[in-house]
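Before any comments, here is the structure.
All protein chains but one are shown in place.
Letters A, B and C name the chains as they come in the text, with residue numbers starting at 1 for each one.
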Amino acid sequence: MDNLIAGQAPVRSRRGAEGPWRTAWRKLKVDRAAIMAFGVLVLITAASLAAPLYARYVAQTDPFATNLNGEIVINGETKQVLEPSTEGLSLGFTPLGPTWDFGPYMLGADNQGRDVAARLLYGGRNSLLIAGAAALICLGLATVLGVISGFFGGLVDTLLSRILDVLWAFPIFLLAISLSIVLISQSISIGPIEIRSGSLWLPVFIIGIVYVPYVARPIRGHVLSLMRAEFVTAAIGIGAPPWRILLYDILPNVITRVIVFVPLILALNMMTESSLSFLSIGVQPPDASWGTIIQDGQGLLYSRPIVALAPGLAIVISVLALNILGDGVRDALDPKSSIRVA
Amino acid sequence: MLVALVSRLGQMLLVMFGISVVAFLIFFATPGADPSARIAGRNASQETLVQVRHDFGLDRPLPVQYGLMMERLFISRDLTSFVNRGQKVVPTVLEAIPVTLSLVFGAAVFWVLGGLIVGVVAGATRGSWLDRTLMILSLIGVSIPVFWLGEVANLITQSRWHDSWLFSWVPPLGYIALTDSPWGWFKALVIPWFTLATLYIGLYGRVLRASIIETMQEDFIRTARAKGIGERRVLINHGLRTSLVAFVTMFGLDFGALVGGGALLTEVVFGLQGVGKLTYGALQTLDLPMILATVIYASFFVVMANFVVDVAFVFIDPRARDGH
Amino acid sequence: MRSRKVFSAMLAGVGLAGLMLAASLTGAAGQEGKPGGTLKLLANAAAGTIDPHINYTLQYFQLNYILYDGLVTFRKTGDKTGFEVVADLAESLPKPEDGGKKYVFKLRKGIKFSDGSDLTTADVVASFQRMFKISGPTTGTLYNGIVGADICLKTPASCTLEGGVTADEAASTVTFNLVAPDPDFLQKISIPHAAILPAGAPLKDSGTVPIAGTGPYMIASYDPNSLLKIVRNPHFKEWSKEAQPAGYPDEIDYGFGLTDEAAVTAVENGQADWMFDPPPADRLAELGTIYAKQVSVHPLTAMWYAPMNTNLAPFNDIRVRQAVNYAIDRSAIVKLFGGANLAQPSCQILPPDFPSYAPYCPFTANPGAKWSAPDLEKAKALVAASGTAGQEVTIITEDTEVSKSIGVYLQDVLNGLGYKTSVKPISQNLQFTYIQNTNNKVQISISQWFQDYPAPSDFLQVLFSCASFTPGSDASVNISGFCDKAIDQKMVEAQAAAVADPAKGAELWTAVDKAVTDAAPVAVLFTPKRIDLISPRLKNFVFSPQFYWIISQSWVE
Partner (left out) sequence: MSETKPPPLVRTSELSKHYPVGRSPLQRRIVHAVEQVSLEIFPGETLGIVGESGCGKSTLGRCLVRLTDITSGTLEFAGRDITRASQRQLRPVRRQMQMVFQDPSASLNPRRRVGDLLADPFRVHEKLSRSEMADRVEDLLVRVELLPEHAQRFPHEFSGGQRQRIGIARALALRPQLIVADEPVSALDVSIQAQIINLLADLRDALKLTYVFIAHDLSVVRQFSSRVAVMYLGSIVETGPVDAVFSSPRHHYTAALRSAVPVPDVDNRPAQRIVLKGDLPSPLDPPSGCRFHTRCVAATSLCRYERPVLSFVDTNHLVACHHPRAG
C-alpha cells in the first residue's frame, strides 16, 4: 500500500532531490542566448580586472596621469600624443588617433594625453563596480522596504508606500543631481558608513536609491500575494510566529523575484551611471568610468569620436548582455513575474 | 466612489507636497546654494549682500520661505527666478510645455507604431528567425543610452555627413514652433523623435510580444480558433485587443513621465527648450524657484499618469470591472 | 572678474598690442555697409536680468553699451583708443575741480529716450539714486566714494545722495561731489551700471521687462529661456559718432539654449552669425584651418590662476605655495586651453600691457622676465623643507572642460610633490562663490580674473588686500585669504600717490605686483585670449578692447 502510493511520483530516491534552485539552474544552462550573454559579461569583467596588466605591459602608460607633453613612436615615426595644429591659425591640439595596433594608444589618446584603451578597461571596473554595488543597495533596500511594507501592512505600509511614491514621482535626474550636489561637497555619514565627498560610493549611493521604488513596489505586491497564499495561512495555522513566517515562507519566495531583478537592475544601473556622468555627476577625475569617458569624449566628439564611441559601445554590449541574461534568468526562475525589462 | 476619488486626490497632493519639500530642503542643505552672492554680483560689498538677502527673503525662517514661495507659485503666480531675475517661472514652464509635448507626442507616435509592428510581427511568427531578429534589435534598442544615441545622431547629421545629400536637409539644433513652420517643426524634431522612441519601441515590442503569446494560449482564443476564425483575425481581434491592456497601462505611465520632463537628456542633447531642458538648466544654476516649479510640474504628471491609468484600468480591463 | 558670465568692462586705455591673428575682419577700410538685416547671435544661456543697473555680465554689458548711455563712455573704436573715456550724454568731458573731488557735467540737448520722453537732469539724479535704491552690485565697491553713498548703502530705500549728486535744471548741469579724490571716477561711471535711465524707471530690479534707454537700439522682448530681441530705437539720432554711433542691423536676435558644440556648428553652417561662448577645444583646430577667415583672436587683460588658501595647511606655508608655482609646467596648461596662440604663460599677477606691468617671473627654471620651464627640483626641495609632504589636498574646479582638465593636471603636479590630491569639479555657477567662503575650507582651486577697471588696484587691491577678505562670506573675493599688513600699506600708498603723480603711483604698483607675486598666494597660470567665430556673411567685425565686438557696427550681406 505504501509503495503503491509512493510509487505514483516518479522521483529519484536519492537524498537531496533537485530543489527549485537547481531546476532553475538546469533551465538556465540550456538557454544558449543567456549562456552566451553570461560569457560576454565574464569576458568584460575579466578584461576590466586585467586593466592594470594591460596598462603596464601593453599600453605602458599610467592611464590616470596627464601626459600633455608625451611622445610615442608609431611605425618608426615619432608623434606627439597631443598633436598641435600647425596650419592656419594653429589653434588647439588634437589627441593622437587610434593606431588599431595592439599596443600603446591602441584607441588613441584623450585630451589629457592618456591612453583611451587603458582607461576604457579601468573604466569598466568602475562601471561594473558601481552598477554592482548600487544593485546590491537597491535590491537590499527594496527587499527590506517591500517586505516590511507588504508583511506588516497597515500604517507602516501606508507610510512606506507614500515615501516610495514621493521617491518615484521625484524626477530621477533631479533626485540624482540634488543628492550629488549635497554629497559632492560634504561628506555624509549614515551610521557607521561615511561617504566622503568625491568618493566612488557617491554614484553608488545615488544610483542605488533612485530605483528602489521600481523594485520595492513589485516586491511589496508579491509579499501581499504571498501573505494570502495558503502555505502562509498554513504556517499561521501551526502557530508559527511572524519572524518564522517572514524567514521561511516569505523571504525564500521573494528572493527568486529579487534575483530576477538582478540583471535588469544591473543593466539599468549601467545606463543610469552613464547618464549621470553625462550630467557631470559620477566618478570624480582622474578616475574613470564608461560614463565619464563618454563625457570626456564629448569634448572630442568632432575630432576624436572614438573616445566617446568606444565606451558607449561597451555600455551597449554590456547592457545588452545583461538584458539577455535577465530574460534567461526570469524564464528559468520566475516566468510569471512579467517584469518589464530595462 | 466619490470619497475614494477625493482620498486619492488627497494622496496625490500629499505626494506632490512631499516632493516639493524634499526639493526645497535639498536646496538649503546644499553648500554654496545661497544665491545671494550670485544675485548680488561679483565683488559685492557686504552691505549689498545683506540687502539682497533681505530683498529675496532669504533671511527668513525656512517654513516661512517655503510658504511664501508656494504662495507665489500657486496663488499670485508671480514667483520669479533667482538666476534670471524677473523671469516669472509659471509662464516660463507653460511656454516650455509645447516643446516637450511636440517631442513626446511625435516620439509616442513612432514608438506606438513601432512597438505594435514589432510586437505583433514577432508574436505572430514566434520562434522564427524574424522573431529572433526583431527581439535582438529590440534589446539593442533598450540597451542604448539615449544621450549617447543622440550624440551619435548629431555627430552624423550635423557634422560628419551634414553636407551629404542624405542629411543636408537637417536644420540646426533647436526647436521650431509648429505655428511658425509646420515643415520646419517636423524637420527639427524628426531625429529627436526617433532617438527618444528607440528605447520604447524595443520595450513595447517586447512586452507586447510576450503578452500576445500569453493571450494566444488562453481558452477563449482556442474557442475562437475552434470556431474557424482565421488566424490573422484571431490575432488582431482577440490576442491584440487583450494584450493592449498592458500596453495602454505602460503607455500612460511612460507618457506622463516624459511629458513631466523625463525626456531631459533628449532635450539637452538636441537643444530643445522643453521642460526637461528647463529643469536641467535650473539644476545647473541651482535656481530654486525654477527647480520647485519644474519638480512640482513633473511630479504632477507622474502622479496624474498613475491615477489616470488606475481609472482607465477599470474601464479597459473586463476582469477589473467585474470586481471579483 | 570671471570670464564666463560675469565680467565687467575693461575700463581704461592701455596700449594693447592687438594681436590680430585673423585676417583683418575689421572690414575693408572705407567700404560702407548698408543698414538692414537681422543679426543672429547665440549663447548657451541667458545672463539674467536686463536691468542695466543690476546686470553684471559681459554678455549683457556688450548689449547695454548699444542700448544705454552714461554721461561719459568709452570711445567705440576697434583700436587701443577704445579705452579712452569720451563725452556721451554730457556735452564734454568735465575737468576735475576741488582737487579731484568735484565734477560738473553739462547735458546735451534734444536727446530722447526710446519711450519718447526727453532726457533731463532729473533723470541723471534719479538714475544714480536708483542704483543705490535697488542695491546695485557695484554700489558698495565702485560708487561708494560719492558723498552720501554711505547712508544710501545702509538705508537704500530712502537714498537721496544729498550733496553727492545735484542737478541744476536751468543750467542743464549735474554736479558730483566725492568724499576723496578718485582718479578713476570717470571710468567708473562709464560702465552700464551708471547708465542714465528715465526718472520713472521702476525702483526694483526690472527683471525681464525692458527699461527705455537712449542708445540706437532697444529691447523688444526678452525670454531668458529662448530669445532676446533687439530692434532700432525710433527716437535715436546720432549725436556723437565716437560715443554712440548709429548701427547697421535693423534687428538683433540673441538666441539661448544651444550647447557650445551646436553653436559652433550653427555658425560654421551659416545658420547663426556669432556665438558668445568660447568654442570648445576640439573644434579649435578646424576653426583655425577650414574656418580661419571667420575667426579672430584678441588678447585679454585677464588671468587664469590657482588661488591657494594661505590660512589652511599645507598652503599656509609660503614654501609650499612657491613650490607649486615652481612645479607647474605652464606651457602644458596652455595646451589645455588651446595652445600658444590662445594663451600666454604667466607667473605674475598683472597681465601684460597693463598699467604698472613690468615682466617678472621668479618661479621658473631661469628666473627673470619670462617663464621658460618648471623647476621641479627646487619645488621638491621647498616641499621637503616645509615637511608637509603626504598631506591631503583637494582641488576645487569648475565642471567645465578646461577648468576640469587643468585641475587634473594640477593634481598630477601636487601628487608629484608628494601630496595626496583629489579633484572635485563643481557646477560652474556655484564654484566661484563656493571657493570664496572660508566655511567650505577650500585649499586650492582654479579660477579666473578679468579686469574690472584698468588700474593695477583692480587686480592687486581687489584680490589681495585685507579688506576684500571676509571670513564666512560668499562674497570674499580674496580667495586666498591673503592679508599682509605691509603689502596692504604699500597699496594704500600707491593709490594715494597716483592721484597726484600717476608715474610715481605706477612705479609703486609695480613693486606691489612683485611683492604679491613673491608671496605666492596664488599660482598664476596664463593670460588668455578671446576667440570670436563669426559667419561669412557678417562684415565689419570691430573688436574694441573695451566692449569686445561692437555689435552695432557690423552689417550682414
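Keep this in mind: contacts are C-beta pairs under 8 Å (C-beta built on N, C-alpha and C of every residue); 3 or more make two chains touch, one makes a residue touch a chain.
As the structure is a computational prediction, the values presented were derived from the model and not from experiment.
Undergrad: Out of A:169, A:202, A:235 or A:294, which touches the unshown chain?
TA: Of these options, the touching residue for the absent chain is A:235.
Undergrad: If the hidden chain were put back, which of B:130, B:177 or B:311 would touch it?
TA: Missing-chain contact among the listed residues: B:311.
Undergrad: Among the options B:5, B:29, B:113 or B:236, which residue touches the chain absent from this view?
TA: B:5
Undergrad: Residues of subunit A in contact with the chain that isn't shown?
TA: 1-2, 5-6, 8-9, 11, 13, 15-20, 229-231, 233-242, 244, 248-249, 252-253
One rule holds for everything that comes next: only the chains that are shown with their structure count from here on.
Undergrad: If every chain is a node and each touching pair gets an edge, what shape is that graph: line, ring, star, complete or other?
TA: Chain contacts: complete, every pair touches.
Undergrad: State the chain with the largest centre-to-centre distance from subunit A, centres being mean CA positions.
TA: Ranked by distance of C-alpha centres from subunit A, the top chain is C.
Undergrad: Which integer distance in Å separates the CA centroid of subunit A from that of subunit C?
TA: Centres of subunit A and subunit C (C-alpha means) sit 46 Å apart.
Undergrad: Distance-wise, how many Å sit between the C-alpha centres of subunit A and subunit B, to the nearest whole number?
TA: 23
Undergrad: For subunit A, which residues are shared contacts with two or more other chains?
TA: 181, 185, 298, 301-302
Undergrad: At least two partner chains per residue is the criterion; list those residues in subunit B.
TA: 31-33, 159, 286 - these are the residues of subunit B that touch more than one other chain.
Undergrad: Considering only the defined contacts, which subunit A positions touch subunit C in the complex?
TA: 65-66, 68-69, 82, 84-85, 87-94, 111-112, 181, 184-185, 197-198, 280, 284-286, 298-304
Undergrad: Can you check the complex and tell me which residues of subunit C touch subunit A?
TA: Touch residues, subunit C against subunit A: 21-22, 261, 280-290, 292, 295, 297, 329, 332, 335-336, 338-339, 341-342, 394, 399, 401, 404-405, 407-409, 411-412, 422-427, 430, 434, 440, 531.
Undergrad: Enumerate the contact residues on subunit C facing subunit B in the complex.
TA: Its residues touching subunit B are 1-2, 6, 8, 45-46, 48-51, 54, 56, 135-141, 144, 153-154, 156, 205-209, 223-226, 255, 257-259, 261-262, 265-266, 269, 271-272, 426-427, 429-434, 436-437, 439-440, 452, 462, 468, 470, 473-475, 477.
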